[in-house]
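Missing here is one protein chain; the remaining ones are kept as they sit in the complex.
Then we have chain A:
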Amino acid sequence: MPTTVYSARRIITMDPTRPVATHVAVSVDGTILGVGTPNDMSHWTDTVRDDRFADKVLMPGFVEGHAHLMEGSIWEYTYLGHFGRIAPDGHHWPGVGTTEALISRLQECASVAPDGPVVGWGFDPLFVPGERLTRQHLDQVSQERPVIVFHSNMHLITANSVAMDLAGYGCGTDLPGVIRNTDGSLHGELHEMGAMFPVMRRIGTSFRQLTGGRDAIWNFARSACRTGVTTSTDLLNELGDDAVDELRSVTGEEGFPLRLVPMLSAMSMPTAQLTDRAKVLAARSTDRLRLGGVKIVTDGSIQGFTAQMKTPGYYRGTAQGIWNIAPDALRTMATYLNRAGIQMHIHVNGDAASLAAIEALEAALSEQYLPDHRHTLQHCQMADQAQLRRAAALGCCVNFFANHLYYFGDKHHDITMGPERANRMNPCRSALDLGLPLAIHSDAPVTPLGPLFTAWCAVNRLTDSGRRLGAAERITLDEALHAITLGAAFTLKLDGEVGSIEVGKRADFAVLEDDPYEMGGEALKDVGVWGTVSGGRAIEAGSF
């Protein structure tokens, strides 16, 4: 069986012993056999030379350490966000800047499908000037069909009159979360799940639909290929037997170009059952589906004011911090899981949540030392220096939400956190200086999937308006590229298999049109992506 030798303009290996190469030999089963110069390839006799990447740059396939499969399913609905965004099918949806543009986009989408509900997503009223979107605006889309618009945080919808009628909401309705105008009439906004539920169940939309299904899994792989990603998490999944069967079946399909790493939701069952379930799942892993990790969610989000903040709390606005698990219970859960040798990914946004997680891990690791545990603090956006020192002392990893700096940085500066703490958010420089293993992420679909963009955020720390947040926390191009390859692979315990181009590892590559080092850190987000090589197979973005 022939070995394929790919040539490239440049191969950035992330292997410190051979940082740069031009040729890579790949076995028929997708293992890297050799990396180097043409001379280094002469050992193999039965080879096929593949020069299609001769003018392209290869990197290790990017690793997204914190994303959700929902990125693949949400596109069933019409995109209405402020920032332009690329769908899995490659269609570029420009940002929606006005209420008129929003109405006309929904009208178009309504005209394509003859009946049924019209549903949009990604809307953020703070970016749309003028009167806030109302029921009457959406009545202009249809007066016969229900029309609902999910706000970008998914905690709010705006609905038209037909949708309101279905739920029995009308003038005089006085319910929590059902917003009224001063004259008592319905505004159109519904806040939080309780108020949204009667509308959503009557028009047949549910969040459950958005977490799985063959199309969603393939769509996610399409977006991954488009952005150079060959390994990605699905960082919260209840992973029932049916869901696991489906994931095994779809990721096992011919040509599926992604290693998927779903994490079991710790909230899906009692703590005492978690360890057994995680072990059962680990045993069901395949080459393209890696199971066994556990995700714990502690607090909410900063932009939603539901993150748990230490004194002095939020800068402006009303704190509504939530705990999804009590700090005491977190300590018990962490102790159970650590004792069983199970790796934990712990969602912590606010600094009170990161503190609770650090304390829980300290207790767990004091009770039982677990070498090389790689317990990872996910998001960890507000951790201060003292917390980072403690996390480093415990041997934890951090996966920062670098995309927040761009997408929400201005809001954090002006409203949620204020200038000082907005500047210290997602402190990549400090983490590296303290020796913390570092990854950075998009949390797609919260922000778009795209590790090069995420790396650009960590290198430049620029907000949407061009303000630089905390210049001292910038990292170098080398460090940022490490964070989206080996760094993220390390947090998933996959750094022995992927994350660098080395002999014996999987032939997973990001195929780039441009050389990040020629473009430089400031232009990193503009580096073109041709597609990926996954397990030795070249796959062009948009080809499937």
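In this section, a residue touches a chain if its C-beta (ideal position, glycine included) is under 8 Å from a C-beta of that chain, and two chains touch if they have at least 3 such contacts; residues count from 1.
Rule of thumb we're sticking to: contacts and distances are computed from a predicted model.
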item: Undisplayed chain, where the name is taken from the UniProt record, one of "YbdD/YjiX family protein", "GTP-binding protein", "histidine kinase" or "Hydrogenase 4 subunit B"; value: "GTP-binding protein"
item: Candidate in contact with the missing chain, chosen from A:P129, A:P270 or A:P371; value: A:P270
item: Residue touching the undisplayed chain, where the options are A:A167, A:V261, A:C397 or A:M417; value: A:A167
item: Sole residue of A:A54, A:A113 or A:L175 that reaches the chain not shown, by the stated touch rule; value: A:L175
item: Of A:R202, A:R248 or A:R537, the residue in touch with the unshown chain; value: A:R202
item: Touching residue (missing chain; options A:V20, A:M193, A:A471 or A:A523); value: A:M193
item: Positions on chain A where the hidden chain makes contact; value: 68, 70, 125-126, 132, 153-155, 167-168, 174-180, 187, 189, 191-195, 197-198, 200-202, 206-211, 236, 238, 265-274, 296-297, 299-301, 304, 306, 308, 311, 317-318, 321-330, 332-333, 347, 349, 352, 356, 446
